[in-house]
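Data first, discussion second: the structure below is written as structure tokens.
Right, subunit A next:
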Amino acid sequence: MLREGQTRIPSGCAISGVISKSGRRMSGDAIIKSISVMHDRSNGLGGGFAAYGIYPEYKNYYALHIFYDSTLAKKECEVFLEEHFDIINLSKIPTRKIKEITDEPLIWRYFVTPLHTKLVSSQLDEREFTAKCVFHVNTQIKGAYVFSSGKNMGVFKAVGFPEDVGRFYKLEEYEGWCFTAHGRYPTNTPGWWAGSHPFALLDYSVVHNGEISSYDANRRAIEMYGYKCTLLTDTEVITYIVDYLHRKKGLTLNEVASVIAAPFWKTIENMNPEERDTHEYLRMVFSSQLINGPFSILIGFEGGVMALNDRLKLRSMVVGEKDDRVYIASEEAAIRIIEPNLEKVWAPKGGQPVIVCLDGGDA
Partner candidate 1 sequence: MAVNFLYPDYEVARNYDRCISCRACERQCANKVHEYIEDLNKMVCDDAKCVDCHRCVSLCPTRALKIIESGNTYKKNLNWTGKTINELYRQASSGGVLLSSMGNPEDYPVYFDKILINASQVTNPSIDPLREPMETKVFLGTKPEDIERDEKGRIINNLPPQISLSMPVMFSAMSYGSISYNAHESLARAAEKLGILYNTGEGGLHEDFYRYGKNTIVQVASGRFGVHPEYLNSGVAIEIKMGQGAKPGIGGHLPGAKISVDVSRTRMIPEGSDAISPAPHHDIYSIEDLRQLVFSLKEATDYKKPVIVKIAAVHNVAAIASGIARSGADIIAIDGFRGGTGAAPTRMRDHVGIPIELALAGVDKRLRDEGIRGNVSLVVGGSIRSSADIVKAVALGADCVYIATAALLALGCHLCRSCQGGKCNWGIATQVPELVKRLNPEIGYKRLVNLMTAWQHEIKEMMGGMGINSIESLRGNRLMLRGVGLNEKELEILGIKHAGE
Partner candidate 2 sequence: MKRVYVNEKWCLGCHLCEYQCAFAGTNGKDMARSLKNIKINPKIKIEEKDGVSFAVSCRHCHEPLCVKGCITGAFSVSGGVITIDHNRCVSCYTCILSCPYGAISPSDDGAVQKCELCVKTIKGTPACVEGCPNGAIVFEERG
């Protein structure tokens, strides 16, 4: 059977996320509990979490989480990393043996910063340099796969039900100000851990429920700008689009939302002139980044999280609020299980972004 990346595998899914706007850190317990409520929305073939604010002691270093198929791949990859980065710390990512999770690869974590000389000679900024190195590992080093590469954040994913994946990674031992989670229902047996979600590049992480019909249009367009889609998943291409629009093109997250879930032309026509000009401009310039077909996504970034539905709202997504916390999930039950006394519960409209930033932050 073809591995993920060699073939494209559509999936249905569950997503959940929680953020503390004041930046108060919470343990990974709650998010496991939340996603486990939606057990039936996944089928045991993929689950994972993104956690923000979990590495405060290394917050200035890129935390690379890497899967290795073999020690040989690890050796080759480490040679490459040493050539390009100063490695401050490296270790195996702690896991616990449970019967539900099997066939695990080698899972390592590196805290790194680009080597000054390499960075200067590359004429790239630090993030672009790091992203390029991530692409190099993922496309050139056989058996090595960087699945998390942001600062003060980390992705934890595996093949299995999400609640088992959480226990496997001892997620309850981490404390962060934002967690997102994903349970996957692929229509095929990928059997490769990298194919699970979240998908992440630098600080951006995406969990996604849906199957986008614009996939190949999006993929072929984004690959023009130096991205390489190795997994052929929606989540991967969405992450790259967000990275491209937000980091490289400097769009605000609101603008990113109006590119990927653009308002209909009819809606744009009825906007006030200034708004209309902006939306027209964004649709015309970034027409290839419009994402079509059903999706609900949670995009984690450096200072918060954005939730977004496709413009027809073909996937469920609910937002709940209580004190400084905002909860977002595919189903309301997944929120109620961890916060029964919500102050506000609502379903965002199709294409209407919900952007939650850390206090004082900006999207």
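How were these picked? Simply put, all candidates are chains of the complex that A comes from, given by their letters.
As a working rule, contacts are C-beta pairs under 8 Å (C-beta built on N, C-alpha and C of every residue); 3 or more make two chains touch, one makes a residue touch a chain; residues count from 1.
Computed from a predicted structure; not experimentally measured.
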item	value
Subunit A: touching candidate in this complex (1 or 2)	1
Partner candidate 1, residues of subunit A touching it in the complex	8, 10-12, 187, 210-218, 220-221, 223-225, 249-251, 255, 262, 264-266, 274, 277-278, 281-282, 284-285, 287-288, 290-294, 311-312, 314
